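On to chain A.
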Amino acid sequence: MIPDVRTYLRPARMPHILCPGCGHGIVLGALLRAFHRLRLNPDQIALVAGIGCSSRLVGYVDVCTLHTTHGRALAFATGLKLARPELTVVVLTGDGDGLGIGGNHLIHAARRNIDLTCILFNNAVYGMTGGQLAPTTPQEGVASTAPYGNIEPPFDSCKLMMGAGATFVARGLAYEPLALEEMIARGLVHRGFSFIEVITDCPEYYGRYNQLGKGPEMLMSQKRRTMDIMEILATKRFVVRDRPEVRAWNLPYRLGILHEEERPEFSQVCWQMVAGREMV
Partner candidate 1 sequence: MRMEIRLAGAGGQGIVLASMILGEAALLEGKKAACFHAYGPESRGGASRADVIISQEAIEYPVARNVDLLLALTQEACTQFWKDLRPSGMLIVDGSSVPSVPHGESAVYVLPIVEVARRTLGTSVPANVVALGAISALTGVVGEEALEEAIASRIRPGALQHNLRALRIGFELARGVRESTPAKVF
Partner candidate 2 sequence: MGRVRLVRGNVACARAAIAAGCRFYAGYPITPSSEIAEEMAALLPKVGGVFVQMEDEIASLAACIGASIGGLLAMTATSGPGFSLMQEHLGFAALAEIPCVVVDVMRLGPSTGLPTAPSQGDVYQARWGTHGDRPSIVLAPASVREVYDLTIRAFQLSERFRTPVILLYDEVVGHMMEPMELPSLEGMGPVRRANPVDLPKDYLPYAADEDGVPPLVSFGSGVRYHITGLIHDESGFPTQDPAKVSSLLRRLHEKISRNLHEIVSVEPFLLEDAEVAVFAYGIVARAAREAVQEARARGMRVGLLRSSVLWPFPEDAVREVARTVRAIVVAEMNLGQMVYEVERAAGGRAEVVGCFQVDGRPISPETILDAVSTLCAHPSPSGKSKGGRLKEGN
């Protein structure tokens, strides 16, 4: 019996290291409420993370927590899930961690359709190391290693995941925690690789470098931009560019559960194969 969502926290680890205005805590709250809603036994949850602000969150959660190396959380989680298929294994990763250094593991975890729930915190920047360019930094966005504005196009991680074979793909906003909780809960229940990108903010670096305001302004602006996108989609004008207020946050992204399908799950297939060949 889990009386309260706070059961999943490690109060002794507080205060946390996140900056004021950072949206990561909102995402963590949604994850914990999803655990609680599904009445998951904390002994049977493993939370695996790489390196970055989002990855540090695992230390605050009272489940089996594994804080690994930069970009490799999914590979560690793959081994753990194969060894203990009965565990609910959740991977927390950032946009740099998951799409930059760890991009190879992300596409292969999706291809295998292993039953992991991967939550990718997209704040468009490398926060922990001081605001460097990320594979998700919007074009023209300023980062400490892109002082004249980003000249590279960013990843659309959800499209990438659909292409790689993820069987559950969703995108939510830190601005909308209840919708996020719903998305994560559905991802946890889904048997297969569930990928949930969460658009969140880094007021300390990305916000400051691009004059996007503090946390609330950034989250609200993200909401507005995605609203704009819905309008733009409706009018079939697909270019969101060259409007001063859109600069550095021109995300032509769709929200919600974008893809869901059933496909054989890897750890199950793996152990079925073993069961068919055991000698004893």
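We take it that a residue touches a chain if its C-beta (ideal position, glycine included) is under 8 Å from a C-beta of that chain, and two chains touch if they have at least 3 such contacts; residues count from 1.
On how the list was made: all candidates are chains of the complex that A comes from, given by their letters.
Bear in mind the structure is a predicted one, so any value in this text is a computation, not a measurement.
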{"item": "Direct contact with chain A in this complex, candidates 1 or 2", "value": "2"}
{"item": "Footprint of candidate 2 on chain A - complex, ascending", "value": "13, 42-44, 46, 48, 58-59, 62-69, 72, 75-84, 86-87, 104-105, 108, 270-271, 273-274, 276-280"}
